[in-house]
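Please see the structure below; I have some questions.
Only a single protein chain was left out; the remaining protein chains are all shown in position.
Right, chain A next:
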């Protein structure tokens, strides 16, 4: 361990005192190295593998841009990209308003709200696998919850998974069920940080609840909206376990999304090179979108003002 030597007599006491007792930057090296080995280097290797042909066993052979030109011409992948896009946009449009509503509501400090919020959190404790399996059972057209509720709600047929739209809606709903609590928590934290003075001032000016929400709470939650949206967008572009378990991409290819294609290409088709190209393209798109969101909204400045303190 690096410790400051107490024996040295400081010539410039102020400057030295400032440095004494401070950890060396080397303390961050193990974490950095570990992260580099298991996350950064693999990203580099993905980039490299995307220019190779490799079955996962022998040595990769360099094929130049073959995977990338295949990627651009791949109709199945284009369909999957379309499904990913639809799912991402729909996820955002579905989850944001509900999470905002729940988060701002539960930010109130009443005991009843705390109890109800605890119920909202339950889905968060389940793993993706558990959530997907539970809903697969509950959405079962013959024996599930839906089979029982659908006729009462006026639907004739509860076989969601047999039509493309139904399956996509089911995926959208299950993802919402799983992730809305997380985003509601983010909004709850954000709403609690809104200074009371603002609400009091607005109330004195005669603003009602709705008016205060639109003019104070929502603008104050700007950063939270951006953070939550980035999480949602990146999340819905890159997750795949829920879909794998819930619909396995079906019916046909109706819910086959890009990460699922990448997974199957790599670990079922053993085309690691092409899978890497798809995965890397996905990272580029996801990073591009989140950077764009961060830039457009000025969110990036939040961290930089605090760095190096």
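Convention: contacts are C-beta pairs under 8 Å (C-beta built on N, C-alpha and C of every residue); 3 or more make two chains touch, one makes a residue touch a chain; residues count from 1.
Here is the rule we use: contacts and distances are computed from a predicted model.
J.: Pick, from "Glucuronosyltransferase", "Spore germination protein", "cysteine-S-conjugate beta-lyase" or "Carbohydrate ABC transporter permease", the protein name that UniProt gives for the chain of this complex that is not shown.
T.: The record names the chain that does not appear here as "Carbohydrate ABC transporter permease".
J.: Which residue among A:71, A:86 or A:133 touches the omitted chain?
T.: Within the whole complex, the residue contacting the unshown chain is A:133.
J.: Which chain A residues would touch the chain omitted from the figure, given the whole complex?
T.: 1-4, 6, 17-28, 30-32, 34-35, 37-43, 45-46, 49, 56, 98, 101-102, 105, 108-110, 116, 119-130, 133-138, 140, 143-145, 147-148, 177, 180-182, 185-186, 189, 196, 199-200, 203, 209-210, 234, 237-241, 245, 259, 262-263, 266-267, 272, 275-276, 279-280, 282-283, 286-287, 290, 303, 306-309
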